[in-house]
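Got a structure for you, written out below as structure tokens; questions coming shortly.
Heads up, one of the protein chains got dropped from this complex, but the rest are sitting where they should.
Letters A, B and C mark the chains in the order given here, with residues in each chain numbered from 1 onward.
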Amino acid sequence: MSQKRSDDVEKQPLPWRERWYEIIFEADTPAGKLFDVLLLIAILLSVFVVMLESVSSVYQANKNLIDGTEWFFTILFTIEYVARIVSARRPFRYIFSFYGVVDILSILPTYLTLLVLFDFEVDTLTRLTVVRALRLLRVFRVFKLTHMLSEATALRQAIWASRAKVAVFITFVVIAVVIVGSAMHLIEGQNNPGFKSIPQSMYWAIVTMTTVGYGDTAPTTITGKTVASFMMILGYCFIIIPTGIVSAELSQAVRNKVTTQVCPECMAEGHDLDATHCKYCGARL
Amino acid sequence: MSQKRSDDVEKQPLPWRERWYEIIFEADTPAGKLFDVLLLIAILLSVFVVMLESVSSVYQANKNLIDGTEWFFTILFTIEYVARIVSARRPFRYIFSFYGVVDILSILPTYLTLLVLFDFEVDTLTRLTVVRALRLLRVFRVFKLTHMLSEATALRQAIWASRAKVAVFITFVVIAVVIVGSAMHLIEGQNNPGFKSIPQSMYWAIVTMTTVGYGDTAPTTITGKTVASFMMILGYCFIIIPTGIVSAELSQAVRNKVTTQVCPECMAEGHDLDATHCKYCGARL
Amino acid sequence: MSQKRSDDVEKQPLPWRERWYEIIFEADTPAGKLFDVLLLIAILLSVFVVMLESVSSVYQANKNLIDGTEWFFTILFTIEYVARIVSARRPFRYIFSFYGVVDILSILPTYLTLLVLFDFEVDTLTRLTVVRALRLLRVFRVFKLTHMLSEATALRQAIWASRAKVAVFITFVVIAVVIVGSAMHLIEGQNNPGFKSIPQSMYWAIVTMTTVGYGDTAPTTITGKTVASFMMILGYCFIIIPTGIVSAELSQAVRNKVTTQVCPECMAEGHDLDATHCKYCGARL
Partner (left out) sequence: MSQKRSDDVEKQPLPWRERWYEIIFEADTPAGKLFDVLLLIAILLSVFVVMLESVSSVYQANKNLIDGTEWFFTILFTIEYVARIVSARRPFRYIFSFYGVVDILSILPTYLTLLVLFDFEVDTLTRLTVVRALRLLRVFRVFKLTHMLSEATALRQAIWASRAKVAVFITFVVIAVVIVGSAMHLIEGQNNPGFKSIPQSMYWAIVTMTTVGYGDTAPTTITGKTVASFMMILGYCFIIIPTGIVSAELSQAVRNKVTTQVCPECMAEGHDLDATHCKYCGARL
């Protein structure tokens, strides 16, 4: 992404655009911080309204209020979206970035609902189902919260760095789930409806191995309970190993925050970032 | 808090006040240790009595004994509170500190119960409800246990140091809960009463993601079970990442235990345990 | 395994065999990568078909398609197995290796099913049960996934390195389960069918201690609930200790990543990254 795209020339920084950019995209100035806090409140309130809407008793009693609030937030986020495009230094890059897609997905469903209600030539039931699904898409607004997270970078890097190990871990979990699921289908499948097919047994195996344990499906035979017991202890041990691996990996990452400087006199390494003299021989670094 | 407040002048340390202070606030002397142990027993017993009181069969059978014990502990803690104010070097600072507020909250409810019972002009039922709520406030006495915890400081610092990362973690959990909750409402909402509204689906999502898994609500459709399975494995991986982060952070903190040595030349502190020269000016330590 | 077995002489690397070896056993060349990806898809699809087969409604509706796909994959994996034997440098070593056994187990059940159906002189029901068990053996194909995991080595080493500690941990879990299971049998056994015998109580103890908590068995008496509460908190603390141990062990392993430098004088290896002199003979590295 370091190369400019031909259709995305960096715009001349006009004074007002520069000011908007600072307010909307940055959080260093008081105005930028205020914008972020107001946006945070707007996101949380709008997600809360979408939730309330799904509680039919609440929606029936406050139909107008909820619909009005919904439109208020949609127009607010539309203004925010336009302002972001106008003030962004490279509008197209913003539009096609993760945040840009999240921002458009936060406002589009409400407008689409309108289209569906008035234009489509479909029967009422289908229309309502589509509207219902579209309305729920608005909870994607919750992703706008990620705008707020500067710390998320560290977490994302940590997850990314341990992706290979997590993949191995998940592969082992999948293998265990398939094998135990099939075994339990063979053992319990005759009499216990929860183990009637392998996919159902695998669902039980996942519920058990992650220690969720709903209890809607549980082994009833002695053999089944014995196999389940071994699987639980296995699952319990399983969580320890990858936790240790990630922890060790991260410890290493944190520790390696030393300069690569070598003392010119005694050649010692591992100096702190703020050191100006070798801590072993006292020579100037 | 290093500046003195005008209304909180440090009192002249009278001999008896100094002695009381040592007994009540410190735990270095035998008398101070004895006071702490007796207080610990009193707290545990009084919380135990509050609990017993809520078991109606036990309360009916031992009404007088339980009420008497309750008043005994209330008066005991009142005496302790007064003694703390009298002996504290800066009484007002104590009163408005966390421990001071906890101490007053431990005795107030019993006296308020008295007021409610005799003075208020309300009907019996409301009065009883208020009394019931006030009585329960007395379990706040359990917070008095924190007086005992000198080790708590380390734990509090650890939590405080990782607050940003824990906040990011919780934000991701909230986003996952909102998205999965809405998706499950769409998938299961028609037939399964446990997913009738988004808040109810979110409750299920939290119960599942934290691996509690009551089983009072569980998906019944194939799609629902599949989505739930992915969510469980996601939740299982989720707990690994932040555990690793906190662990790495703390490892770093423990390792960075530095000497308390001060450089004789530049007065800099924070030298590594293996440093022989000041890392800022190069002087021999 | 560094010694050659008399019946397993290393074959002369013929050009076509060498090429096959690269494609089938390695993943460095584009052809080798393609082979691996195609194999991965075949494994996942074939396991998916075995699962579908166990869902009776799906199997009834698509009997021919599923049986056909099954034979297609069996023949495909047979070809793969033969190709591996032909191209392997030491065929016998491959055949008796973990992967060789997994590969033969992936194809054998389908052929055995055929034998059972036509040759054995047994009644229909027994025959069907045997066939059913054999068919399920095919899910062992999922183990073929481990072919893909080069990263698995690190995980296997980590588990191997902490085997003694994990064994101690499991021993403590077993002791706790036996003791608590017996105690709960004594406390709850009279009235609660879930604690009727020690093995049943132990099943409950495992379900509880691993925090799975189905809820199909739960204590009902006050004493039982109290003992169960202590056991849960114990189990909660239990998971912390071994996680810490494994984590510390692995941190050490990661940190001890040493240079590959060899001392020019005494040929010693394993020098720290920050070493400038051989720590055994003092020669400059």
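Miscellaneous remarks
Simple rule for what comes next: contacts are C-beta pairs under 8 Å (C-beta built on N, C-alpha and C of every residue); 3 or more make two chains touch, one makes a residue touch a chain.
Predicted, not measured: the structure shown is a model, and the values here were computed from it.
With respect to the full assembly, the chain omitted from this view is in touch with A, B, C.
When the omitted chain is restored, the residue from B:A88, B:V207 or B:C237 that touches it is B:V207.
Shown as candidates are B:S54, B:Q190 or B:T220; the residue that touches the absent chain is B:S54. Interface with the hidden chain, as seen from chain C, comprises residues 164-165, 167-169, 171-172, 174-175, 178-179, 182-183, 185-186, 196-199, 202, 208, 211-215, 218, 222, 225, 228-229, 232-233, 235-237, 239-245, 247-249, 251-252, 255, 271-272, 274-284.
The omitted chain makes contact with chain A at the following residues, 211-215, 243-244, 247, 251, 266-268, 280-281.
If you put the missing chain back, the residues of chain B touching it would be 47, 50-51, 54-56, 132-133, 136, 139-140, 142-143, 145-146, 148-149, 151-152, 154-155, 158-159, 162, 166, 169-170, 173, 199, 202-203, 206-207, 210-216, 239, 242-243, 246-247, 249-251, 253-255, 273-274, 276.
The rule we apply is simple: only the chains that are shown with their structure count from here on.
Comparing chain C-alpha centroids with the centroid of the full set of protein C-alpha atoms picks out A as the closest. Residue numbering shows that chain A and chain C use the same positions for less than half of their mutual interface. The most distant chain from chain B is C, comparing centres defined as mean Cα coordinates.
If each chain is reduced to the centroid of its CA atoms, chain A and chain C end up 30 Å from each other.
One finds 42 Å separating the Cα centroids of chain B and chain C. Taken residue by residue, chain C touches two or more other chains at 211-215, 243, 247, 251, whereas all remaining positions touch fewer.
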